[in-house]
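Of the protein chains in this complex, one is absent; all others appear in place.
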Amino acid sequence: MTGQNPVFIPGPTNIPDRLRAAMNVQTTDHRAPDVADLIAPLLASLKKVLKTETGEVAIYPGSGTGGWEAAVTNTLSPGDRVLIARYGMFSHRWIDLCQKHNLDVEIIECAWGEGAPADEFGRRLTADDGHAIKAVLVTHNETATGVVSDIAAVRAAMDGAGHPAMLFVDGVSSIASMDFRMDEWGVDLAITGSQKGFMLATGMAIIGISQKALAATATATSPRCYFDFNDMINANRTGSFPYTPPMSLIYGLRESVAMLLDEGLENVFARHRRIAEGVRRAVSAWGLKLCAETPDLYSDTVSAIHVPSGFDSGKLVEHAYDAYRVSFGVGLGEVAGKVFRIGHLGSMTDAMALTGLATIEMAMKDLGYPITLGSGVAAAQEYYREAHHIGKSHAA
Amino acid sequence: MTGQNPVFIPGPTNIPDRLRAAMNVQTTDHRAPDVADLIAPLLASLKKVLKTETGEVAIYPGSGTGGWEAAVTNTLSPGDRVLIARYGMFSHRWIDLCQKHNLDVEIIECAWGEGAPADEFGRRLTADDGHAIKAVLVTHNETATGVVSDIAAVRAAMDGAGHPAMLFVDGVSSIASMDFRMDEWGVDLAITGSQKGFMLATGMAIIGISQKALAATATATSPRCYFDFNDMINANRTGSFPYTPPMSLIYGLRESVAMLLDEGLENVFARHRRIAEGVRRAVSAWGLKLCAETPDLYSDTVSAIHVPSGFDSGKLVEHAYDAYRVSFGVGLGEVAGKVFRIGHLGSMTDAMALTGLATIEMAMKDLGYPITLGSGVAAAQEYYREAHHIGKSHAA
Amino acid sequence: MTGQNPVFIPGPTNIPDRLRAAMNVQTTDHRAPDVADLIAPLLASLKKVLKTETGEVAIYPGSGTGGWEAAVTNTLSPGDRVLIARYGMFSHRWIDLCQKHNLDVEIIECAWGEGAPADEFGRRLTADDGHAIKAVLVTHNETATGVVSDIAAVRAAMDGAGHPAMLFVDGVSSIASMDFRMDEWGVDLAITGSQKGFMLATGMAIIGISQKALAATATATSPRCYFDFNDMINANRTGSFPYTPPMSLIYGLRESVAMLLDEGLENVFARHRRIAEGVRRAVSAWGLKLCAETPDLYSDTVSAIHVPSGFDSGKLVEHAYDAYRVSFGVGLGEVAGKVFRIGHLGSMTDAMALTGLATIEMAMKDLGYPITLGSGVAAAQEYYREAHHIGKSHAA
Partner (left out) sequence: MTGQNPVFIPGPTNIPDRLRAAMNVQTTDHRAPDVADLIAPLLASLKKVLKTETGEVAIYPGSGTGGWEAAVTNTLSPGDRVLIARYGMFSHRWIDLCQKHNLDVEIIECAWGEGAPADEFGRRLTADDGHAIKAVLVTHNETATGVVSDIAAVRAAMDGAGHPAMLFVDGVSSIASMDFRMDEWGVDLAITGSQKGFMLATGMAIIGISQKALAATATATSPRCYFDFNDMINANRTGSFPYTPPMSLIYGLRESVAMLLDEGLENVFARHRRIAEGVRRAVSAWGLKLCAETPDLYSDTVSAIHVPSGFDSGKLVEHAYDAYRVSFGVGLGEVAGKVFRIGHLGSMTDAMALTGLATIEMAMKDLGYPITLGSGVAAAQEYYREAHHIGKSHAA
């Protein structure tokens, strides 16, 4: 087959042609003045996406995992205590990374399908009257379970406890797709990557840094060099980089941010919400359940869906690819075999989402799932139609 | 919106990335020896696609209409009689072109939805005992009505009449998607373009030329230069072109033919048949009717579908584009407003076809068509599933 | 070798990345409203490049040769007399095309290296008191000899003779690189292509049409359909095309014209003049002579250079390609073996031009030409330096 089937993995996302063109550049001198001139505007526009006016932004050749490493090595010292809840594979991996960097990780175990436990965070922080906890780490959107957490609630809990810990947020699969308010939520480090909401190729870590986090670098003794915040920020201020920058992704990022701001951030978020809700209607129509436990936790970028008992979600994803050449996400970690995931973030349209729903329906039916062909599609169609109708009325 | 929605117009078709890459070339010297070396193998492989061993192939910068012009100006003289049936916009336009080139066009009027009337051709040819008719012109796949005609039957009728007329076939929307047998069917001129089954950008006319047609150039007095067969064939034989060749499309065509032969022509045809049949199942499920009158006329590259009386198909297509950014084909000529068309040729997969079906269902529902959301999708899904199941069994 | 050596053929030219990106598009519906919306602005901007306010512009899938055919078939009738001078391969080929279209071609034979003989045109037209001559055909830039002709002088001669013939100009290798003033020079048909000054892939003919030429279509009886002016202009007025348009080239053309107008047409011309003059200084330094007989005939887009007697220019071009993978133009027709050509049009910089000069010097030396390595390069360098110095002073 020779087609242009979209992917429905929860990132990397489908790349719009406009961004492929932007990344497909011949080499230019990264020390030339016209390259220097693009850095400041690019960082300024990234701040709009992160909704920060007081913070800094740094970009590194790396992945989101590199962003996590940058976060903890720049601001913390070996032995420092951090508080984090484990409720999916990505919060699990961040814990692992912290431990490898010799932090004292206080873990709150949650069911996979729950979100960040703001109340429990509050209790732990209140109990920490010696302020041993230096940072609270939250995975905004847990890609493994399709759960979005309430960062504002976490901030409120921290403030309620009167605790000075920093707040680090993994926004890899939320930022630029779901609302993210760095300043309003008091986020000290916001971590994302190029390959999700920014719709680019993988290879760039993007980090929002509050002044408080930046100040913490002065005393943090974790060894670091490649991901050093100050080296990057200081170089950027003079229009340069501490080492060879990935110009292809930088040009791509400039164009990506322009696309996001052209569409309007709130419109981008609304589009993700609409598409996601259509997918959720389909899940309901199939008689299946999301991994996310309650509607307030439903992610607008990825839906993790429980397969009926007796079925193996890994085989479903494998079959969809083998038979129809369409990629979905498998279950990871504790939910391996139990959930499959539909990524619906980034460059996604109603029509594309329906492609995914129609295909996974075929795959489920092929494997004997008790679902009715077309049922999920119809539920999503109905929702998308209504949403457009409302859009029209609102526009009128 | 920012998506990669496929198009469902009956050409130009969606372009696979492999072909976009092949066409995206920097300029090289078209007189360099390595360019010359690609011509002969390219023409040889095109003959495989046309299923001719005895014919020649010529390629021109131009469109399919240019191919028609090449056909009639190279082989006929002003005043020559040609026999052609009108059963759609593209047969109509070919008639118009012939008249503009001062041919004596004997037209058989058919209903739009019928195919080439082999029997009537036979009668006309039998009656033409003076052999005034120099060529019979047939539109293999009438893109306006989604009707494929039986070229073998036309050849049989010609042979039955013992008539020496040449047989010219417009295969623009059939060749490389549906079976085409130039030698076996005794086709003297087979005309196609780059932008349909070859999945490339528009801009190249491709013409298969029998030795009989080539011989006819010796006496044909229609003025010609740009599209001259002999100039092109003779230049090609020395590894050159009579004027600057469109190297981007030539490199693309080489890759396209490689893709087609890699997949296997019969597999390509089977894939088109499967996808088309799914679309037809959807049409049935909606309770709608194809423009093509009988199943033997159903095209595997485009389905023209009657809208219910009281609806305007033009508005449907317009709405699908406005609301969902998905393109379908409008009705043309006699069936303007009455049919819409789903193109399902070229780089197309089951998943992509379902995208189109799901989208047009939404659009129809939005406009009050009496259809059930998901019904067409479900019918197509069921068929695609079965087809894959059978494929698996056959493979085992 | 793996390099990005430029080509120095006189077209197709090197393609800027910006235009490769513009042409590298996925299929969209050519009947969609946003496509329709681009036609009128594109044609308007093309008029700026042609410097016409009163004329029309039509674009066709085809080559420059197709543009010639469009010109004569739309405006003339079989047997019509046209006046044309032969002074190179491209004027020769246009003559051939006219003869194939049954025109009565009055040919003025000139030496290859001369330009359009305005005085002789004047004499012939004055002698033609019956106004049998319907059109004067002039090759503005004869690509085979590197000769640019004075179109204003031809117009003056026509006016001096008080003759109503139309003026058709082949501007394939001049338009968008050297000054061209359609209205001021009274050009009735101006023909060019996508692959020269427009820096695009080959495959599009672009034709400027005066109202007088358009009026001539009413009585012209040459058969035509594919290249029909009225079909194209009328379709374009409604935002459509008479057949499938080559969208890749159309998007490319839109971007190309934007680049030209961004740089400024006069700046584009000045750049071509500067680069060409550097090449000519190199030719002098080598002790070689241009094919163009006098400085007023020197083309700014291509230099045809006589090789010393006893040398074969074809072997030189072949050797430069074999040894250094750099392409130059061979001699054509009467000057085959006698001249080689350096194309320096389109996307060309001083640095690129020096690449060509340095390479051909090596190739000449390899073959025993009596030239001094570096001599031509030095002469060009000196000129380019001065030109930049002057540019700076002017800017200051």
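First chain written, first letter: the chains are A, B and C, and each begins at residue 1.
One rule holds in what follows: a residue touches a chain if its C-beta (ideal position, glycine included) is under 8 Å from a C-beta of that chain, and two chains touch if they have at least 3 such contacts.
Only a predicted model underlies this, so the values are computations on that prediction, with no experimental measurement involved.
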Chain not shown: contacting residue from A:Asp37, A:Asp96 or A:Glu184: A:Asp96
Listed residues A:Gly171, A:Pro246, A:Gly356 or A:Gly374, member touching the removed chain: A:Pro246
Touch criterion as defined above, residue of A:Ile15, A:Leu189 or A:Ala378 at the omitted chain: A:Ile15
Hidden partner interface residues of subunit A, rising order: 4, 7, 9, 11-15, 20, 23-24, 26-33, 61-66, 68-69, 73, 78, 93, 96-97, 100-102, 193, 195, 201-204, 222-226, 228, 242-249, 321, 327, 330
Contact footprint on subunit C, counting only the chain that is left out: 1-6, 14, 16-18, 199, 259, 263, 271, 323-326, 347-352, 354-355, 358-359, 361-362, 365-366, 372-375, 377-379, 381-382, 384-385, 388-389
Residue ranges of subunit B at the interface with the undisplayed chain: 4, 17, 21, 24-26
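Basically, only the chains that are shown with their structure count from here on.
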Centre-to-centre distance between subunit B and subunit A (centres being mean Cα positions), rounded to whole Å: 45
Mean-CA-position distance for subunit C and subunit A (Å): 53
Where subunit C touches two or more other chains at once, by residue number: 4, 24, 26
